[in-house]
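All protein chains of the complex are present and in place, except for one that has been dropped.
When the chains are written out, they are named A, B, C, D and E in that same order, and each has its own residue count from 1.
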Amino acid sequence: MFDHKSEHIDEHMALLQANIDDMNPEYTSYVMDRLFEAGANDVYWIPIIMKRGRPGMMLNVLVAEERIPDMEAIIFAETTTLGLRYLKAAVHRLGREFAKVETSWGPVTVKLGYHQGQLVQMAPEFKECEAIAKRHGVPLKQVYEEVRRGFADKGDHDGGSQP
Amino acid sequence: MFDHKSEHIDEHMALLQANIDDMNPEYTSYVMDRLFEAGANDVYWIPIIMKRGRPGMMLNVLVAEERIPDMEAIIFAETTTLGLRYLKAAVHRLGREFAKVETSWGPVTVKLGYHQGQLVQMAPEFKECEAIAKRHGVPLKQVYEEVRRGFADKGDHDGGSQP
Amino acid sequence: MFDHKSEHIDEHMALLQANIDDMNPEYTSYVMDRLFEAGANDVYWIPIIMKRGRPGMMLNVLVAEERIPDMEAIIFAETTTLGLRYLKAAVHRLGREFAKVETSWGPVTVKLGYHQGQLVQMAPEFKECEAIAKRHGVPLKQVYEEVRRGFADKGDHDGGSQP
Amino acid sequence: MFDHKSEHIDEHMALLQANIDDMNPEYTSYVMDRLFEAGANDVYWIPIIMKRGRPGMMLNVLVAEERIPDMEAIIFAETTTLGLRYLKAAVHRLGREFAKVETSWGPVTVKLGYHQGQLVQMAPEFKECEAIAKRHGVPLKQVYEEVRRGFADKGDHDGGSQP
Amino acid sequence: MFDHKSEHIDEHMALLQANIDDMNPEYTSYVMDRLFEAGANDVYWIPIIMKRGRPGMMLNVLVAEERIPDMEAIIFAETTTLGLRYLKAAVHRLGREFAKVETSWGPVTVKLGYHQGQLVQMAPEFKECEAIAKRHGVPLKQVYEEVRRGFADKGDHDGGSQP
Partner (left out) sequence: MFDHKSEHIDEHMALLQANIDDMNPEYTSYVMDRLFEAGANDVYWIPIIMKRGRPGMMLNVLVAEERIPDMEAIIFAETTTLGLRYLKAAVHRLGREFAKVETSWGPVTVKLGYHQGQLVQMAPEFKECEAIAKRHGVPLKQVYEEVRRGFADKGDHDGGSQP
């Protein structure tokens, strides 16, 4: 798999929003899973206060405009909403690359983010760190620390020591 | 009253937003009431963290573009904000219909939602269920359950057993 | 410094949003400070629930479109995000004016807001009230009260007793 | 009705808490109403994040210990919880008194709070202010302002100008 | 496995609380998992606002007093906190029983809750409903509905029609 992607802006994105105040919260994770599987770029919930002071949840789905119908089919089937909003959005994505960092428990993937050719982000892969923490019985934060240190020690990333 | 409405998209909607960090929270329900009375399609509050780490509230009003001035008059009069934002929005509304469901406490209205001709939502009217719960001294959740069951038993709604 | 500004609408504003679920929350105040210094009109955080049920924070920056690149440089350098969204926004700002109100502890600045020529907002300057509260050992709420009363007693502001 | 109450501490109070992640949020206001009617001193909800990252609501009921069984009957009947917690609490209540303040729209009740004989709180009654705002078509915040001013002008309350 | 448990009160429970404002939120699910595996009765997070207006998370762990040391070892190892609080708590648990409900997709387990011998709660098992929704391509809410209906139709549960 070739994962490198250049920094770019996606112009034709939509942010779908639905305010929900009558749904069993147990459904939230399942709705998210289905939307991600169907191609959502991001899915998240915002706690809100609705009519009559009801604690509601606002479902947010960031998705390419041409995929709106797929998202809607899932949202109307799986949630209790009677409608939803579209907001137009553009998305700026950093250049992305994956690298491997050696640790005492084996290699760990890190995701790198580049802005105008400069390395600005370095994020260890959660799932791999979690697996190491479980397998070796070490604190997850210690795994993250060692990955960060291993990456920094590896040296010249595009000439910069950051991040 | 004829309540049937076909599924459709309202293109010219606006989402008005005002971040408020210096208002007595007692005013929130009154502001909502006034905005709904003046034609807002939806009003809700989002808890946010503002400058100096202040806990603020973001007022959100979804409304047809031509009603923006009416909303603004209320927002500026009733809240403490010195400005507000407009975001353009489109709203997709399901086809809506009201039906009656028989229960042991009498008929209850339910709101039905249709997506592409298929029934996808069924919501008992809160106010009616609440009135029954109070009058008959039964738990509100039991009233909801019986309405849902009564609706399901009624049978073929557009040929589907869902929802 | 001449502070009077007429009521107006800024059409070419952007709302930048980044969902962040892997950042030390200690950085939030610093990020805000840097964005405000670089010309952001507003910066605020919304608590959200992200993938895997993670408690995240959504950074929001309201800014003139031509300043987007400056904001991005700060956001990518100071947060851990790998991307961000742009939403187009327009901002309606009330006419603004500053006035001085006499109190028993000296004059205090208040910010006034006008909608269509009518005074609708009056906000004591937090920093000045806080300084008085500290210096004189009086409750901050008492300082605010006296400023509000002093303003009201001053009389005819544009012919209205409000707010 | 004689409303004066001296400042005191209630020692035998309980804080009941139930974490709820599978309930229709429409029930929240009804649950509150029933608990208040049955003698709860306070009822409030805290948004929380539960198992599997689910957005839940924690119901909190502050009540005299001897009323715990009444509260439980309502909580188990009206919510979906399978259990609840008790925390022991003591409650410090200020001395309370009600007074009337004259405004241009008629008298308004205010609630006063005394700590060690000193007036420290003054709160206009929301319901009365709201009724005036509606009847007279004036902003609610203006009603509050005038009540506060009227109270301050009335003069010597226990010898202090505060609050 | 014998799952029936009578209604009872556990007196010697503790609520551990730690306010955390400098931890990567990616760790939250892992911390929860480890605490549940080590015997926590409940684990949840409350969004809070801490010193300097920082958005923090309060970790809450409900656990039997004798297990406090196990919880602490995990909390100190896996989070970034320098301390934690103990509050004494008692926990009232409903009588619990599991039952099977037939649906068109096969049997589903439901958890029943009894208060003073009366059935007050009925909760379908999330994991089983989710598995059916995935396998059969039906909306999760439809699975829940059918389980509820199947349970209600099954008839006399301890002589009560509720819930």
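We adopt the following convention: a residue touches a chain if its C-beta (ideal position, glycine included) is under 8 Å from a C-beta of that chain, and two chains touch if they have at least 3 such contacts.
These numbers come from a predicted model, not from an experiment.
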{"item": "Options B:Gly39, B:Pro55 or B:Pro107, residue touching the unrepresented chain", "value": "B:Pro55"}
{"item": "Contact with the hidden chain (one of E:Ala38, E:Ala77 or E:Ala131)", "value": "E:Ala77"}
{"item": "Contact residue for the chain not shown (choose from B:Glu26, B:Asp70 or B:Glu130)", "value": "B:Glu26"}
{"item": "Touching the absent chain when the full complex is considered, from E:Ala38, E:Ala64 or E:Leu87", "value": "E:Leu87"}
{"item": "Touch list for chain A against the chain that is not drawn", "value": "49, 52-55, 138-139, 141-142, 145, 148-149, 152, 162-163"}
{"item": "Contact footprint on chain C, counting only the chain that is left out", "value": "23-24, 26-27, 30, 77-80, 126, 130, 133, 139-141, 144"}
{"item": "Touch list for chain D against the chain that is not drawn", "value": "13, 15, 28-29, 32, 36, 42-47, 60, 62, 87-94, 96, 111, 113, 115, 120-121, 123"}
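Operating definition for what follows: only the chains that are shown with their structure count from here on.
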{"item": "Centre-of-Cα separation between chain D and chain A, whole angstrom", "value": "40"}
{"item": "Whole-Å separation of chain centres (CA-atom averages), chain A against chain B", "value": "29"}
{"item": "Junction residues of chain A - those touching two or more other chains", "value": "22-24, 26, 28-29, 45-47, 53, 56, 77, 80, 87-88"}
